[in-house]
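Missing here is one protein chain; the remaining ones are kept as they sit in the complex.
The letters A, B and C name the chains in turn, as written, and every chain counts its residues from 1.
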Amino acid sequence: MKVFSTRLRVRYADTDTSGIVYYASYFLYFETGRVEMFRELGLPYDYHLPIVETACRYRAPARFDDLLEVQSFVEETRSKGFRIGHRVHRVLDGGALELLVEGHTAMVTVGEDRRAVPLPPRFVEAFAGE
Amino acid sequence: MKVFSTRLRVRYADTDTSGIVYYASYFLYFETGRVEMFRELGLPYDYHLPIVETACRYRAPARFDDLLEVQSFVEETRSKGFRIGHRVHRVLDGGALELLVEGHTAMVTVGEDRRAVPLPPRFVEAFAGE
Amino acid sequence: MKVFSTRLRVRYADTDTSGIVYYASYFLYFETGRVEMFRELGLPYDYHLPIVETACRYRAPARFDDLLEVQSFVEETRSKGFRIGHRVHRVLDGGALELLVEGHTAMVTVGEDRRAVPLPPRFVEAFAGE
Partner (left out) sequence: MKVFSTRLRVRYADTDTSGIVYYASYFLYFETGRVEMFRELGLPYDYHLPIVETACRYRAPARFDDLLEVQSFVEETRSKGFRIGHRVHRVLDGGALELLVEGHTAMVTVGEDRRAVPLPPRFVEAFAGE
């Protein structure tokens, strides 16, 4: 299982009045991770991949201006979709990573009529290589 | 000039790590005010009203769970658009209003090809009555 | 188990380019549901309730300006926290509800030092009555 990584900085808008990153903001980081993973895999990232489930477990908080590393990987392929795993770490001085949250997103592949269709060959192939 | 009012509560997500409402969140409140004003005027609120300019002046901060009153009004009609004024107040105990921010949004009326078109009669009529 | 309900409208900002509500926006609706539930129960809603887990299953999409009913209820109390269940429905013409998403949020009760502490009596009592 190959892990794809991308880095980003926590923005002011991502935080809330408790001084830490708002719980929903991590789902935006997950999406950035997925988009960059798909770009590397040469896969389209579009409307034909509706999300059917997502979840996040919080271990430690991120704060404004933290440098984060978002890791994404194919956790499972299904007959008509797949599940992506996510991990968000803080990049510490010196470069070590501190795990902050873990989660996943399950997506289905749909046709023009938005009904589920079998996972297209290009996804099967791209994921098989990982 | 008639003023349209709607009320909403500050959400956690609207605040930032400085303990107050994030500066961009007020533009979401402005939009809620516009949508409710258009609903009362019987006007459509859709893609054919692109925003060409917006601004906000900040006088006092709002905080999590504050009850806000958003006021909206037609500030100016133009040959191919209009400008909406916005005021956001905190509703104090007892019901008095404390002005927090003021702003405006200028929109143009466009056709299917997204080129500006003269302000449609239904807008002229709706705004004339105010 | 008492279910607490609150209503809200989908904002432009909550939607994305696919024409439906962005998947992370539902976590903002969940929070509005929790805040209003806590208000009714007379409980504080603050920094001493960090979220440790959340999840959402998506059944049908919401769109701009939909009127939504957010339902919140205590799903489980734990020695040092609790889990809130969430359901978001579309309010159809005529008033019937269409289930759109289901989810939950688990929170722990912490002290000043942010370490987990036993569920305070006021929470035990408020939840017991439900």
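Criterion: a residue touches a chain if its C-beta (ideal position, glycine included) is under 8 Å from a C-beta of that chain, and two chains touch if they have at least 3 such contacts.
Note that the coordinates shown come from a computational prediction; the quantities given were computed from them, not determined experimentally.
Undergrad: Based on the whole complex, identify which of A:V35, A:A60 or A:L92 touches the chain you can't see.
TA: In the complete complex, the chain left out is touched by residue A:V35.
Undergrad: Among C:F4, C:Y22 or C:Y58, exactly one should touch the missing chain; which is it?
TA: C:Y22
Undergrad: Any idea which of B:I51, B:L67 or B:V91 touches the chain not displayed?
TA: B:I51
Undergrad: I need the residue numbers on chain B that touch the omitted chain, in ascending order.
TA: Its contact residues with the unshown chain are 18-19, 23-25, 27-28, 31, 46-47, 50-58, 61, 105.
Undergrad: Across the whole complex, list the residues on chain C that are touched by the chain not included here.
TA: 12-13, 15-20, 22, 24, 63-64
Undergrad: Provide the residue numbers of chain A that touch the chain removed from this figure.
TA: Residues of chain A in touch with the missing chain: 9, 11-13, 28, 31-32, 35, 45, 65.
Operating definition for what follows: only the chains that are shown with their structure count from here on.
Undergrad: So, comparing each chain's Cα centre against the centre of all protein Cα atoms, which one is closest?
TA: C
Undergrad: Which chain's C-alpha centroid is most distant from that of chain B?
TA: Chain A.
Undergrad: From the C-alpha centre of chain A to that of chain B, how far is it in Å?
TA: Computed from C-alpha means, the inter-chain centre distance equals 34 Å.
Undergrad: Specify, in ascending order, the residues of chain C that touch 2 or more different other chains.
TA: 28, 31
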